[in-house]
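A single protein chain has been omitted; all remaining protein chains appear in their positions.
Naming follows writing order (A and B), and every chain is counted from residue 1.
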Amino acid sequence: MSAGTPLLSVRDLTARIATHHEIVEAVRGVSFDVAPGEAVGFVGESGCGKSVTARAIMRLAAEGTDVRLDGKILFKGRDLLTLSDREMGKMRGRQIAMVFQDPMTSLNPVMTVGAQIDDVLRRHTDLYGRAVRARSIELLDAVGVPDPARRADDHPHQFSGGQRQRILIAIAIACDPDLLIADEPTTALDVTVQAQILRLLMRLREERGMSLLLITHDFGVVAGMVEKVNVMYRGEIVETGDVDTLLSKPQHEYTKSLLAAVPRIRVAGAIS
Amino acid sequence: MSLVNDDIAPVGSTRRSWRAQLRGGSVLLCVGLLMLAIMIVTTVLAPWIVPYDPSASIGMPLSPPNAEHLLGTDVIGRDILSRLISGGRTTLLITGIAVSLALVAGLILGLLSGYLGGIVDETIMRILDVVFAFPVFLLAIAVVAALGPTIPNLIITIAIVYTPAMARVVRGPVLSVKQWDHVEAARSIGVGDVRIVSRHILPIVASPVVVETSLTLAQTIFTVTALSFLGLGPPPPDPNWGGMLAESRQFMELAPITVIAPAGAIVFATMTFIILANGLREFLNVSTRR
Partner (left out) sequence: MSETVMPAAQPEGPVLEVSDLTVTFPGLHGGATVTAVDRASFVIGRGETLGLVGQSGSGKTTTGRAVLQLQKVTSGSVRLLGRELVGMGRKPLREMRRHMQFVQQNPYSSLHPRLTIGRILSEPLEVHRTVSRARIRERIVELLELVNMDPKVVDRYPHEFSGGQRQRIVIARALAVNPDFVVCDEAVSALDVRTQAQIVTLLQGLQERLGLSYLFVAHDLAIVREMAHRVAVMYSGQIVELGPSAAVYDSPGHAYTRLLLDSIPVPDPAIQRLRLRNPLPDVRFVDSNPGPCAHAEDHATTGTAPMHMIGPDHCVSCRFQPQPR
C-alpha cells in the first residue's frame, strides 16, 4: 500500500516527563512509520504513553509537565526534534494537525467559531479579506455543521459536544495538513455521535488523501478506520500489524487480554 | 469516557513531603513566615526586651539615634525603640483579635449563606451588602467616634467592618464545593448537614480563607494605625504606631527618625502579611491540586 518513503518515520522515540516531583519514562524506544495517505492506530490504556507519543510528534506537552524527547521524528525526511521552535510552529497546523479528546476545552469560549477558524487560516495561508471567512464557512460545511454561514457567528457553548468536535476537526484540516493526529477524538462523545465523527474522519481522509494517526483505547474505533495498529503498553509498542490480522489473531498476551476485556455485543443483523 | 487526561503512568506514591513542597517554590512563604516569627516574638516578649519604660521621659528630647537610644528619643524624651516595640504590641493585639472575630463571624455567615442558599443566603448577603457599601474607613470612624476610642470598641468596630469581606470569601467556594461529588456522596450516605459542612466542605474552602485572612490582617494593621493617627486609637500615654506618627509629624524635618521609625514598622507589619498571603496562595494552590 505504501510506496516509497514514509511520510512520518519515528525512530527510537523516548519521552521522559518531569512532573513536580518525579521523572517518568512515559515512552521508551518507540519506532513506527506512517505512509502517505495511510491510517495508523495506536491502542492502549491510559498511561501507556500513546498520547505522549502523539503529542511528541507535535512537540507538545501536557499541561504542567516538562517533556524531554530523544530519538528521531522524521517528517518528510526532516527530523522534527532538530527544528527551531519557530520552524516547528510553522509545521504545526499547516502540515501536521491534531484533534484532542475534549472539544469543550480546546475551543476559545469567548470567540465565535468562525473567528477561530479565520485565525488559523490567516496565520497559515495566504488568504486574506473576505476569502478567509468564505473558506471558514466552506470548512464548517465540509465537516457537516448545518447552516454554516449563520453558525460561524455562534460561540462554542451554542454547539453540542459532537458539533464542537466537528469544529475542531474543521480547524485541524483548515490548511490541508498531510498528517492528522486524532487523540481519543470520540471518547467524550455519545455512541451515535461517535459513529458520526468516525464517518466524518473517514470521509475527510479519503477526500483529502491525508494520513491519519488515530489514538484510542477502543479496538472497535480503530477496526474500520485504519490499516495498521500499534498496541502500546507501559511506554512501549508491544505488538504491531495490519488491523485484520492483529484483531483476528493477536499474538501478544497483552493484546489478547485487552481484546478479551472488550465486552461483546451480538452484532448479527445489527448492520443497517 | 476516560476522565484521565494526562497520559502519565504514576510511579510509586504521588504524595509529596512538606519539604519537597517548600522546595517546590515557596520562597515567599518562608520569607513571610520568618517576618511573622520576628513580629510575634517581639510582641510576646515586649515587656522583657524593651530597653526603657516606653511611657517615661528619660532622655533629651528629639535626640538622634545613639548608643544609649538606638532609635533616638521623641519630643518629650521617651525612647523610640521602646515605644516602637510596645506600640507594636498594642497595634498587633488589636489587629489580631479583631481579625479573628471577623473570621469567626465571616465563617459562620458565609457557611450558612453558601450552604443553605435560597432565602437565608439572600437575607444574609443583603444585610452584609449594606455594611459592605460603606467605605471601611468611614464606617470605622463613625463607629469609634460614636462609641468612644477605647481598645475594645476599636476591636469590635474593625471586626464588624471586615466581616462582610470574610463572609464573601467563604461563601463563594462553599457555593461551588457543595455541588462537588464527594459532598453529594456524603449526602447520599445520609450524613447530616452539620457534618457535611464541617467535614466535607470546610476543609476544602479553608485555603482561600487562610489567604484572605492574611490579606485582611495587612489591611487591618493599616486601618488600626490610621485610626490611631486620627486620634481614634488607644488613648495616650500608651504608645501605638499611629499615635507615634501623629505626635511626631511636626518634627519630621528636625528629627526624621521620629517619623521613619513608626512608618517603617507599619510598612514591615503590612508587608509581612501581604508576603505571607502570596506565599500561602502559592503553597496552598499546589497542595490542593486534586
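Going forward, a residue touches a chain if its C-beta (ideal position, glycine included) is under 8 Å from a C-beta of that chain, and two chains touch if they have at least 3 such contacts.
Keep in mind the model is a prediction, meaning the values are calculated, not measured.
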Full-complex touch with the removed chain, picking from B:G118, B:P135 or B:G190, is B:G190
Where A:E22, A:E45, A:D119 or A:E236 are the choices, the one touching the absent chain is A:E45
On subunit B, the omitted chain is touched by residues 1-4, 10, 13-15, 180-182, 184-192, 195, 199-200, 203-204, 288, 290
Even though one chain is not shown, subunit A touches it at residues 45-46, 161, 190-196, 198-199, 202, 217-221, 223-225, 243-244, 247, 257-259, 261-267, 270-272
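Assume only the chains that are shown with their structure count from here on.
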Averaging C-alpha coordinates per chain, one finds the centres of subunit A and subunit B separated by a number of Å equal to 51
